[in-house]
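The next block holds one structure in the form of structure tokens; read it before the comments.
Note that one protein chain of the assembly has been removed; the remaining protein chains are unaltered in position.
Each chain gets a letter, A, B and C, in the order it is written, and its residues are counted from 1.
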Amino acid sequence: MSVDLLEVRNLKKYFSVHGGSLHAVDDVSLSIPKGSTLGLVGESGCGKSTLGRVVLGLLEATSGEILFGGENTLAFTKDRLSKFHQEAQIVFQDPFSSLNPRMSVYQLIAEPLLINRVCRGAEVEARVKKLMDTVGLAERLITSFPHELDGGRRQRIGVARALALNPDFIVLDEPVSALDVSIQAQILNLLSDLKKDHGYTYLFISHNLSVVRYVSDEVAVMYLGQVVEKSDNRELFKNPMHPYTKALLSAVPVIDLDRPRNRIILEGDVPSPIDPPPGCRFSPRCAAKGDRCAMESPKLVEVGSGHFVACHMAIAASCYP
Amino acid sequence: MLIPVILCVMIVLFTILYFTPGDPARIALGQEVTDEAITAFRSARGLDDPFVVQLGRYIYRAVFKADLGYSYVMKSPVSYELSSRIPMTAKLAFCAVLFSTLVGIPLGIICAIRQYSILDSVVTLVTLLGVSMPTFWTGLLLILAFSVHLGWFSSMGFGTLNEMVLPILTLSGSSIAIIARITRSSMLEVIKSDYIRTARAKGQRESVVIFRHALPNAMIPILTIISIQFGTLLGGSIITEAIFSISGVGRLMLEAISMRDYPIIQGGVLFISLAFCLINLAADILYAFVDPRIHVK
Amino acid sequence: MASNIIKGNSMWKYTLIRLRRNYLAVAGFVVIALLILVAVFAERIAPYGYSDQDYMMIRKSPSAAHWLGTDEFGRDVLSRLIYGSRISLQVGFIAVSISLVIGGAIGAVAGYFGGKTDNILMRIMDVQLAIPTILLAIVISSALGPGLFNLMVAVGITHIPNFARLMRASVLSVKGMEFIEAARAMGATHKRIILMYIMPNSIAPVIVQATLSVANAILFAATLSFLGLGIQPPYPEWGGMLSAARPYLRGNSYLSIFPGLAIMITIVALNCIGDGLRDALDPKQKR
Partner (left out) sequence: MPDLTNNAPLLDIRDLAVQFNTDSGVVHAVNGLNLSIHRGKSLGLVGETGAGKTTTALALLRLIQSPPGEIKSGSMFFDGTDVLKMTETELRSMRGGRIAMIFQDPMTSLNPIMTIEEQIVEMISLHSGLRGNEVTTRAREMMTLVGIRPERGRDYPHQFSGGMRQRVGIAIALACEPALLIADEPTTALDVTIQAQVVDLIRNLQKVVNTSLLLITHDLGIVAEICDDVAIMYAGRLVEYAPLRPLYKRPMHPYTQGLFNAVPSLDSEPGGRLTVIQGLMPDPTDLPQGCGFSPRCPAAQDICRSVACGMKEYEPGHFVDCYFPNHAWEV
């Protein structure tokens, strides 16, 4: 059993909004072993991006614990926090808006080095060039500005910037969803190469199940602020147990014409995350719901080796000890 | 929101003019009076009371008794002087806004649907000149051309239709230009939007696309600029009234400024600000009619 | 080498390229540059002094000796217009600097910190906006009395809310961008975020507004002087010259036309620059 680099316990993040309290992340517990990738899947508004930001301290947690290498990040002093910013980094979804349009490639990649006073002078330039090489950016682009580059190259800048401080842990927030298929493949390969070479730990946030399937070691599925199922990658795709996961998987358009399709079309939209009712969040759309579901919120329970699910029906049906 | 803003306007105006050098008693009584007369005048009007007391009294009387004080020079209540002049200014400003809206919006629409045409360039150039001409100069040029040389229109007063032409043209000149420019850019923005493409893809006539789909969506910035122009026109009426010798609030205030008749200045600015705020309020309410996404607070 | 890499802000480079294609804006720049030269070297350029009176030449139409004629005191109109450019340009640029600095600071603070600070500052701006600007300028300048400095203050104060609102909106829109979050994730300080991220990205609309405001400030100054509240005679102010020419509109219309033309040309030039800058800075305008 490897050591968990990141562990999140009972994390909550509520936003007070007009008309109530928005439960963006509601009692989520997760852990990521060092050197592995956790894929976090869910539809828009399920709280997956908020979770990523809370983990990095970009948003303040409402309650809960975040342990990074065994230390509680919520109790970090200012100095420790600035070191944590070097150890944990993020790559954003939108390579257009996440890069300061007034900075050149050099400035963008040098920025984390300068902010954290890692090095200075000629060394900065050498490091920037090395990083550009690592992520596959030609050195001649060093004076270019983001708007002169295509989405794929911009996302490479985002990756280089995240790598600049030699982090242990990187949150990848939908890093390829703004990109075209052929560019997406380039970036996915880059990320997987980097992980192999440097042993990074990733939290890979995405709405695209195929992409998550491809990059993750473990997968967690989120619905309305909660993790509804969590398991080893192969197990989850082979044997999904939560009705939402099943529907999600069946909804993915696939290009293999001979793959047996067992379409489950969910009715209606995702309900509002503002002051959600008690009981299972998914029950209003669930075809398999029972009496308990509307009353009592299911807990995440282990139903197979390392396979956790939060569904009364699935838990009842399982015969795992 | 309206009431606190107006109260604050009163406080600001009163404060500015209170601390302006010049003794109201001297202004009212002239230089050739005894010190006793001055003292008597000051105590009779409470001018020796502390600033806060005077301010409080002013606001109290203004709010509850519609009493804006007493003109030092005219020797009559400010509210009386104002009320006799308000209809003239209101008529002038209203006509000017109406005229500039009726001319400005169509000009803007034409430019937007014929973007990059010669007509668009000409109107753009003319509106550029329009926003760049000082009102008082426009007035003088109009008088020179239409009154002095051609003799078509009168250059004094604002009663008959003939007298109304030049003041309205003068006052609305820059407003037409501004409204036309905003209409043009707002329409261009809307015409680029996806739902206009949807309307065209339905096979809708271009005229219906423009007037039923595009124009209502472009109305918010246009309404905003019209309500702002109302304020500018009310302010600009000072100049227009001066040039065309129209006895409205503006001319009253201008005379008051040269005589240092502060109560009149206060009252005049207050009236115009109040009118301006009410028009902004009306615009806010109109927004909700134009756009269902906006709710009246 | 490193300095080469950092230098050359592409936004300005591209803005300049786009601006150069806009003939109106280029013409505007030329006019304003000429005007500044004229103002600086007024003594050398003006054929006469601004208060040199020639009682033999009262209200004479344009001639070879007096290109733009003479006024009611026999003063050379051209020379007075040349000296007058000093007033207009000073008022325009200094008044706008006042409102830019104060309004910009108010807007930036309100936008960046938000919450109560924002609320209080913006309500104050609302009060000021309730009074039509030209009226406020009239009240302030009548309270302060005539004079160049007072004129600049009066015009400057009235333009503060424009800049405050614009700066605030601009800062707010930039504040919501993902790259600000990215900077925070790298551990950047507030100071660095404001200086390196928010300022460079929110300044463009403010520059456009500043250019257009200079035009407006010149217009205001002329208006106030026209009403007898700005610069006092004998010093020539374009609006004041128009005011003095009013009685002679029928007989000596050139006295009313030339100062008005001077004002208009200056303002058209500034508006052309402002419009050009707006188009050049706005990426949406690209076609």
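In this section, a residue touches a chain if its C-beta (ideal position, glycine included) is under 8 Å from a C-beta of that chain, and two chains touch if they have at least 3 such contacts.
Values in this document were obtained by computation on a predicted structure and should not be read as measured data.
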### Task
May I ask which residue of A:Leu203, A:Ala247, A:Cys280 or A:Cys293 touches the chain that does not appear here?
A:Ala247
### Query
Just one of A:Phe15, A:Phe76, A:Phe96 or A:Tyr214 touches the chain that is missing; which is it?
A:Tyr214
### Query
Can you list where chain B touches the absent chain?
116, 193-195, 197-205, 213, 216-217, 290-293
### For chain A, the residues touching the chain missing from this view
43-44, 150, 152, 180-186, 188-189, 192, 207, 209-211, 213-217, 233-234, 237, 247-257, 259, 263, 265-266, 269-270
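The rule we apply is simple: only the chains that are shown with their structure count from here on.
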### Message
Going by the touch rule set out above, what shape does the chain contact graph take here: line, ring, star, complete or other?
### Response
line
## Note on the structure
The chain pair joined by the most C-beta contacts is B-C
### Task
Can you figure out the chain closest to the middle, judged by Cα centres?
C
### Query
Hey, how far is the Cα centre of chain A from the one of chain C, in Å?
50
### Summary
CA centroids of chain B and chain C: separation to the nearest Å works out as 22
## Note on the structure
Multi-chain touching residues of chain B, meaning two or more other chains, are none
### Summary
Given the complex, residues on chain C that touch chain B span 123, 126-128, 130-136, 138-140, 142-145, 215, 219, 222-223, 226-229, 239, 242-243, 246, 249-250, 253, 256-257, 260, 263-264, 267-268, 271-272, 275
### Task
Please give the residue numbers of chain C that touch chain A in the complex, ascending.
1-2, 4-6, 8-11, 177-179, 181-189, 192, 196-197, 200-201, 283
### Complex contacts: residues of chain A adjacent to chain C
53, 56, 58, 82, 85-86, 89-90, 92-94, 97-104, 106-107, 111-112, 115-116, 121-122, 124-125, 142-143, 145, 147-148, 158, 161, 165
